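Only one structure is covered here, and it is reproduced in the block below.
Note that this is a trimmed complex: some chains were dropped, and none of the rest were shifted.
As written, the chain order gives the labels A and B, with residue 1 at the start of each chain.
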Amino acid sequence: MDSPYRVLGPDGRAIGALPTFAKDVDELTKLYRAMVLTRTFDTKAIALQRTGRLGTYASSLGQEAVSVGVAAAMQLSDVLLPSFREHGAQLWRGVTLEELLLYWGGDERGNAFTGPREDFPNCVPVGSHAPHAVGVALAFRLRNEARAAVCIFGDGATSKGDVAEALNLAGVWKAPVVFVVNNNRWAISIPVAKQTAAPTLAQKAFAAGIPGSQVDGNDVIAVRATLERALERARAGAGPSMIEALTYRLSDHTTADDASRYRSDEDVSKHWAEEPILRLRSYLFALRAWDKEREEALLLSCGQDVERAAAAYLDSELQPAAAMFEHTYAELPTDLVEQQTGAVSYLRGL
Amino acid sequence: MPDLNLVQAINLALRRAMADDPTVLVLGEDVGINGGVFRATDGLWKLYGDSRVLDTPLAEAGITGVSIGLAAQGFRPVLEIQFSGFAYACIDQILNHASRLRKRTMGRLTCPMVLRSPTGGGIHAIEHHSESPEAMFAHIPGLKVVIPSSPQGAYGLLLAAIRDPDPIIFLEPTRLYRSAKDEVADDGASIPLGRCIVLRTGRDVTLVSWGGMVKDTLEAANRLATDHRIDAEVIDVATLKPLDSATVIDSVKRTGRLVVVHEAPLTCGFGAEIAARVAHQALTSLLAPIERVTGCDTMMPYPRLEHLYMPQAERIAEAVRRTVAYS
């Protein structure tokens, strides 16, 4: 296995050749803005959860470059199948801040995506969306469409049979799908070394006869470039691949977790030095493409966007009781209509 | 109209569905050149090739998941699971995803897939090849569960299932694959899902069954008519979920007696659901305790004892006589 592909070093200095898009400063600031928005959202979501106004929430702190880099490499006509920690990718693709909050607040309307209509909702049962991605990709291939599916899951997911089956199926059918392992080094309290004896997760792809490689997941330029290559390959009919993006989960697993039970502050703080936002900011600063003023303006506007979305979310009325039944089937069967009527009238009577 | 057995009727329905609708795909282990281990997909691969008839690797959960992805993209995958004993591996994908994709996206994504699988015993098969898992699937909201009991029924119900916009578990009684024969009209007519089929009207007692047990139940009814002047109504449930309770309830209200027959183990079998609905909606009409004639709460025996496990016409008849004699 080659060492992970990387363009920017942890200190933000370019250590490799820049891919074409990265020579365009506007492209880079777009990536930067998206990562900052993601982190701003993250902070707000945690605050809402801590004050009882949002459900259990999975932070993406420190992993923004994977999420944003992957989405930035996709075309809108591609389809994203995320796990539950890819807020950055969802935002990039047009899921709204308010939809994200509705989802994490426990409201199905958060999945109705006014934006990317074909994208899948978050997948909570770890790794179980991997075969869906193969199905989506197979649909593209059968219809001769130059599109690809992107499935993101965590390091823990690579132990699940569903993921192994999906990789193998994708290989057999040369399905245009790219699997991304968001390797944040932890599956709740289980570090990668207890998850598998394999020295890399990328090599799990070889079991399926498909290419696997590693990328520095805190380097958004490298992530985007790697995904662009993989997606082009997939869209061109050359088959699936898997990319292991090495990053680090700087936060607790979710707001319900207390990571101090199983890892030390020192361990974590080492990784702050490698985090993706600082890294790209340093690079942009060095280029003089970014400065303190622009930074402040960005933080302000991200904050405003997020606050506006939060207010809308908090103002949103609950769905009516009848909604509990709607969409269970295309057409509600008689007995379900009866249950619906019963529930609605019972609840009205209370 | 040709005389077809049940597996031929399935094959005919698949041919019709594929001819009518280019989004219908068939996939599963050995469904291609081999035509399925029971030949349900015989000839389809020759007609439609690899792009519509997909042999799959051996991975039941995975191919269920793939079907979900295909369905979300507008295809209508018809997935064959070789035996329902291997469909337990699909429950996770079916329950956690297929059944709720529409709900959880408020209709933005849907899952019009059919999972076909042989069900039940009576073919002297090796272990895991004689399972009757219908009740487990019938507990899952968002699914439909269909079990035909005749070739013509299989044809019409399968067409309806494939045309349905929601995910369907379609269980085919293995022992009828070759033994049942019908004149099957290839008229493309589907039989509506969600309706029980009254196979025999009667005044004295209501017998409810589905799939492979319908034949034995009818046989019991016929014997009872001849030998004991007991006039039994026989209902083939056909669609277990959503259940057409009305037909069963109406019948029991007339007959006052109910015997449910199935092959799956007693406890938490689908017979319990029917009994519970009747005990709720037709209690005062009941003249006798509700009987269930079912498999036992042990696993299906290996073939040598299998015949002792499955309800047969005589055991059904005995229960009916007990019910009718009750006062």
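Please note the rule applied: a contact is a pair of C-beta atoms (placed from the backbone, for glycine too) under 8 Å apart; a residue touches a chain by one contact, two chains touch by 3 or more.
Note that the structure is predicted; figures quoted are calculated from it, not measured.
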| item | value |
| --- | --- |
| Whole-complex copy numbers (one chain of each kind is displayed here) | A x2, B x2 |
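Throughout what follows, only the chains that are shown with their structure count from here on.
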| item | value |
| --- | --- |
| Residues on subunit B engaged by subunit A in the complex (per definition of touch) | 25, 51, 54, 56-57, 59, 61-75, 77, 92-93, 96-97, 102-110, 141-142, 144, 164-166, 194, 242-246 |
| Subunit B contact footprint on subunit A (complex, rising order) | 108-109, 111-113, 117-118, 120-121, 125, 128-140, 142, 149, 161-162, 165-166, 168-169, 172-173, 326-330, 333-336 |
